[in-house]
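One chain of protein is taken out of this complex; the other chains stay put.
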Amino acid sequence: MHKITFFGLGNMGLGMASNLVSAGNQVTVYDLLEAPLELMVNKGALAASDSISAIKDAQVVISMLPAGKHVKALYEKLLAHAPTNTLFIDCSTIDALDAKALHKLVRSNGHRFVDAPVSGGVAGASAGTLTFIMGGSKEEVEQAMPILQQMGKHCFHAGGEGAGQIAKICNNMLLAVLMAGTSEALKLAIDNGLDPKVMSEIMKQSSGNNWALQHYNPVPNVMEGVPSSNEYSGGFLVDLMNKDLSLAMSAATANQSVVPMGALARSLYQMHGLRGNGKKDFSSIYEAYLKE
Amino acid sequence: MHKITFFGLGNMGLGMASNLVSAGNQVTVYDLLEAPLELMVNKGALAASDSISAIKDAQVVISMLPAGKHVKALYEKLLAHAPTNTLFIDCSTIDALDAKALHKLVRSNGHRFVDAPVSGGVAGASAGTLTFIMGGSKEEVEQAMPILQQMGKHCFHAGGEGAGQIAKICNNMLLAVLMAGTSEALKLAIDNGLDPKVMSEIMKQSSGNNWALQHYNPVPNVMEGVPSSNEYSGGFLVDLMNKDLSLAMSAATANQSVVPMGALARSLYQMHGLRGNGKKDFSSIYEAYLKE
Amino acid sequence: MHKITFFGLGNMGLGMASNLVSAGNQVTVYDLLEAPLELMVNKGALAASDSISAIKDAQVVISMLPAGKHVKALYEKLLAHAPTNTLFIDCSTIDALDAKALHKLVRSNGHRFVDAPVSGGVAGASAGTLTFIMGGSKEEVEQAMPILQQMGKHCFHAGGEGAGQIAKICNNMLLAVLMAGTSEALKLAIDNGLDPKVMSEIMKQSSGNNWALQHYNPVPNVMEGVPSSNEYSGGFLVDLMNKDLSLAMSAATANQSVVPMGALARSLYQMHGLRGNGKKDFSSIYEAYLKE
Partner (left out) sequence: MHKITFFGLGNMGLGMASNLVSAGNQVTVYDLLEAPLELMVNKGALAASDSISAIKDAQVVISMLPAGKHVKALYEKLLAHAPTNTLFIDCSTIDALDAKALHKLVRSNGHRFVDAPVSGGVAGASAGTLTFIMGGSKEEVEQAMPILQQMGKHCFHAGGEGAGQIAKICNNMLLAVLMAGTSEALKLAIDNGLDPKVMSEIMKQSSGNNWALQHYNPVPNVMEGVPSSNEYSGGFLVDLMNKDLSLAMSAATANQSVVPMGALARSLYQMHGLRGNGKKDFSSIYEAYLKE
């Protein structure tokens, strides 16, 4: 049992905080909106009247916010008021440079920090089957691990400060490449008269095999129970993929890394988003290859 | 037991024909070079004095040649002389349009045809563990299957005329995308201070998972026994990947298919080949991301 | 004055043939459709009852057809019936390999051939201001030159057999690169608060200067009298740019030329066409960079 304060009760955060309550922790929440606060109180959380009082007894502070600037603003308000040696875990997906700056900032205030971005979506947050990718020292990560395991299934230690963010965006950049590449390989096969089911089976057992073919085929009705067979609703939104690809491009620019395939996947997803597909699942990139 | 005539005793062909002999078939071979002929005779094959006499009793004719024009030239010489209803199996990787033309040509001469390009490399040819991807009618494919199974482990029926070629180049185009994408995701992680072994493990268990990460990691010393850990020697040559990508581009142009990721992978592999890497394994594309 | 037979009375062909009549030539036409034939007869051309009788006195045969297969089919019908040493000029935009094959075919029948694809559009055809790019021997090109000058303003001799086609698709591939590149540079400037008119002026006087900025700005209302300021109507259609880019990709595949920028411009134009923009002017690629 830990005393945990949770900030960021969006769709993801609600599921995550609920699982922390279910696991028997004393969870304190604060949010500007009434609705999610009430919802959490009904589940057994404590509601604080402001962010600073929310953390006065905290052992662990978890944040799940839209971008680095939000996390930074929150932390700048909290750090001086947190009990010494509080463990801050940021589960937001933010710029790796921002995450590194947060490590420095939190430590200079006498606390500990782990960047721990998440994958698995709203469904995974609710079911407690998320994947967390952590950046921080061995000690910090070992402390964060049992708490994150209450919200997720897989927890990886990617490396030092900011490594969680880097690992997540590298994975998601590769995912964008896989999904676009798989889409166009399947469309090329279809254009030449092949059945996408047959082609998918062959590639799954060959060197083209990848996560998209195995779990998330982008062509409608090749696979059951995936977004492509449900009008690309639900799943991992194009808008979110675009956010991650933007972070990947930013990381690539920072270090002069060469990312031709990632940059092209980025442009394809951007153009797909511009066409009004931002709220569709990201496997809908397949539609970019079709005649309207 | 079948009476099989085999044309094309290169590195691949020798292994394949040897396995047909070992399986108990009566194998006749013909080649312009003495050395491979002798080698096959020592293994128990019959050597013919010319291509036409090589097929006079054939039930099955198998070809394994560099390009469509070679297959076409051979078939134009043989077709009139083959016993009625001979089964021609072309295992070469050739243009799908050429394969379709061969189907028509062979049938108009009263024979049967299966296009059955292969993957698995010289090692697979020798070990009898190749993968064959077949195009043709159900009947033709059923007749070819037991013979190909003597040389390989997996046999797929991709579809009608030319579908074997199409399926192979679609798979290999996707493979090129996976390999380049995986290389740059790993290099982006390394540039940001992550360990490629750790990053590879995380992605294998995440949505970036693909064949390259599982079986063929392009970063030296992440995985044992793969070309990247052996100075990119052996394996599937950059020159051969470029051949397949050229066929993929040709198929895309023929039908106005949109292949941005494939076309970019194609350009990266071409440039890699221009830099003198044609005889390295194709996972050496990773080196294109490094400072020389 | 020449005796000229003209095949292909589409929008381009009508303008071209009319200018040949105006220049005082004896022009014979044949077409499957009545309307263009009548139109030409009213202008002073002779209408033939079939293609073979159309050429019986021809000194020069000009074709302006959609693709290589049409030209080939026409020539195969005509060549045996044409007066010895007829000058065939094909103004169609076709595959360079087809053009080379036509050179061989025409010469083997005792005639002369120039491939002379055209640029300048319907307006240029009507006004007699087209540009012709010729492939053929010095002698053939010298004979074709004065006739083409009656339909155009600029006539270039690009090189030997098929060189006209190659030069045209190289130019148009570069044009696609310029237009897409100019569009995204201007949009990047606009996204950062700059005025596209000011940005265009600066680049026109700097190293970014190119034909699109000078004559064909893709951003609406930067320049008067261009398609972008007229809802991208008229001009050079996206469908036609896609045809030329397909020919460019085909030429690149044939010789293993590396064309990353051209291939990407190709994909962008294809996707733009798939979105229903085929009949818009090609500068409408700018819209691919905008939110719908």
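For this structure, a couple of remarks:
Every chain is named by a letter (A, B and C) in the order it is written, and numbering of its residues begins at 1.
As a working rule, a contact is a pair of C-beta atoms (placed from the backbone, for glycine too) under 8 Å apart; a residue touches a chain by one contact, two chains touch by 3 or more.
Everything numeric here is computed off the predicted structure, so don't read it as measured data.
Here the missing chain is touched by one residue of C:G10, C:G159, C:G234 or C:G278, and it is C:G159. Contact with the chain that does not appear here is found for just one residue of C:V27, C:L102 or C:C170, C:C170. The chain not shown here is touched by just one of C:K3, C:K187, C:K243 or C:K280, and that residue is C:K187.
For chain B, the residues touching the absent chain in the complete assembly are 264, 271, 274-276, 288-292. On the side of chain C, the interface with the absent chain consists of residues 96, 119, 131, 133, 154, 156-160, 162-163, 166-167, 170-175, 177-178, 180-182, 184-189, 191-195, 198-199, 201-203, 205-211, 214-216, 248, 251-252, 255-262, 264-265, 268, 288-289, using the contact rule stated above. Interface residues of chain A facing the missing partner chain: 242, 246, 249-250, 252-253, 256, 258-260, 263-264, 266-268, 270-271, 274.
The rule is short, and it goes like this: only the chains that are shown with their structure count from here on.
Centroids of chain A and chain C (each the mean of its C-alpha atoms) stand 51 Å apart. Here the spacing of chain A and chain B, counted between their Cα centres, is 39 Å.
Looking at chain B, residues 252, 256, 258-260, 264, 268 sit in touch with two or more other chains.
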